[in-house]
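Presenting subunit A:
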Amino acid sequence: MLIQRYSLISLAWCFITLGSYGHTIVVDRSGKNKSIKRAIASAQPGDTIRIKPGNYREGNIVLEKSLVILGENYPVLDGDHKFEILTIHAHHVTIQGLAFINTGVASINDLAAIKVLDSKHLYIRNNRLENTFFGIHLSNSSQVWIENNELHSDVKTEHQIGNGIHLWKCNHITINSNKVRGHRDGIYFEFVTNTLITGNRSEGNMRYGLHFMFSHNNEYRDNHFVNNGAGVAVMYTAGVKMINNTFEHNWGSSSYGMLLKDIRDSYVKGNVFIQNSVGIFMEGSSRIEFTENTFSKNGYAVKLQASCDGNNFTRNNFSANTFDIATNGSLVLNKVNGNYWDKYEGYDLNRDHVGDVPYRPVSMYAMIVEETPTAVLLWRSFLVFLLDRAEKAIPAITPENLKDDSPSMKPYDFN
Partner candidate 1 sequence: MARIVKYVFLDILRTRFILLYTAFLLISTIALFQLDSDSSKVVMSLLNIVLMVVPLISIVFATIHFYNSYEFIELMLAQPVKRNVIFISEYAAVAVSLCVAFVVGVGIPMLVYGAGASGVTLLFCGIVLTLVFTSLAFLASVVTRDKAKAIGIALLFWFYFSLIYDGLLLWIVYTFSDYPLEKITLSLVALNPVDLARIIMLLQLDISALMGYTGAFYKDFLGSNLGAIASAGILLVWIAAPLAWAQRIFSKKDL
Partner candidate 2 sequence: MISIKQVHKTFGKLHALNDVSLELASGKSYALIGPNGSGKTTLMKSILGLVVPTSGQIYFDGKLIARDWQYRDKIGYMPQIGRYPENMTIGQLIDMIKNIRQQDTLDEELIDAFKLYKMFGKRMHALSGGTRQKVSAALAFLFDTPVLILDEPTAGLDPVSVEFLKEKIQHEKRRGKLLIITSHILSDLDELTTDVAYIYEGKLHYSNSIEALKTETGEKRLGKAIATMITQKQLIDSINA
């Protein structure tokens, strides 16, 4: 209902602007209008400001009118390592084709290349952000499209860098096909709802590729989270949809493909977890459906803490992981059923492609390593091989009822 009303209003606005056409003001270092600030001051709502290539060092530019700002061949807006570059406090704004460099760094203010406050109906697209403290920073806004932006920062220490795309108290946002590298968190949400995140690539960020809290009913599709300091961490949220994302190469003692903490009633489907120290780490999470995911070459595919309940793992592929599943207790309130496990050694006498004996995905040595991490060095030794065999024959340490009763004999083909 709410969404419909907003779209109607924006559609109406489109007609109004189209009808009046507005004026175009050209800003050019070597032309008549040299200053973006003055162009904004002289513009009427609905006008377009076209910026020619060049270097513009105008400190903090505040935009409080509904304007379209278009860059030609990426004119550079330089913050001189002191200023927030563009502050938007207006509805119906388009920012397109600009390059933002060198914002200031501050510990109190979240200085950003593009900051949006209390605004609606914005397009921010095809911009390039280089060495900015925060990249695109939205608070208390809605109906914003953030598309095809490239954000990159080179700072080495975490306290000198903010988040790439940072949203606080927003709703109905679309974040599509952006690339974020070298920030603290690639994409950060707090109190963000009804938002669509698709096709983004968040890579090599210092902390998390994606980090959100209290952000219900968002959908994440086809994103790539690669080689981030601590992977992806999502917390205190219900109604998350994670579909066809890739979580890759997140290595470290507290690094996770995806960390789920207090996540409820969610859906994780078709994702690929590859080469992570831990594919999915989950605690205090309930009623999540995991299906058609691929876990490959992880240290652990899944670490399922005993505080989780009602989660279902079905039709997932587990292959070439060091350990498939680890848990820290003997109480198991989650279901694992009908997955493919490459370590399964059972047989299929009735040829229904389902193994006739259950598979126990928790290896005993995983439990030992859980307790004594250094013991991982003995993995794949003859001793450990014997221990694991003995445990399989007479389970003593591993949880008795965490097992897949109908393991698939062949990996599923999800393509």
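How were these picked? Simply put, all candidates are chains of the complex that A comes from, given by their letters.
Please note the rule applied: contacts are C-beta pairs under 8 Å (C-beta built on N, C-alpha and C of every residue); 3 or more make two chains touch, one makes a residue touch a chain; residues count from 1.
Treat the numbers as computed from the prediction; the structure is a model and nothing was measured.
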item: Options 1 or 2 - which one, within this complex, touches subunit A; value: 1
item: Residue ranges of subunit A touching candidate 1 (in the complex, touch as defined); value: 251-253, 255, 275-278, 297-300, 319-323, 342, 368-369, 371-386
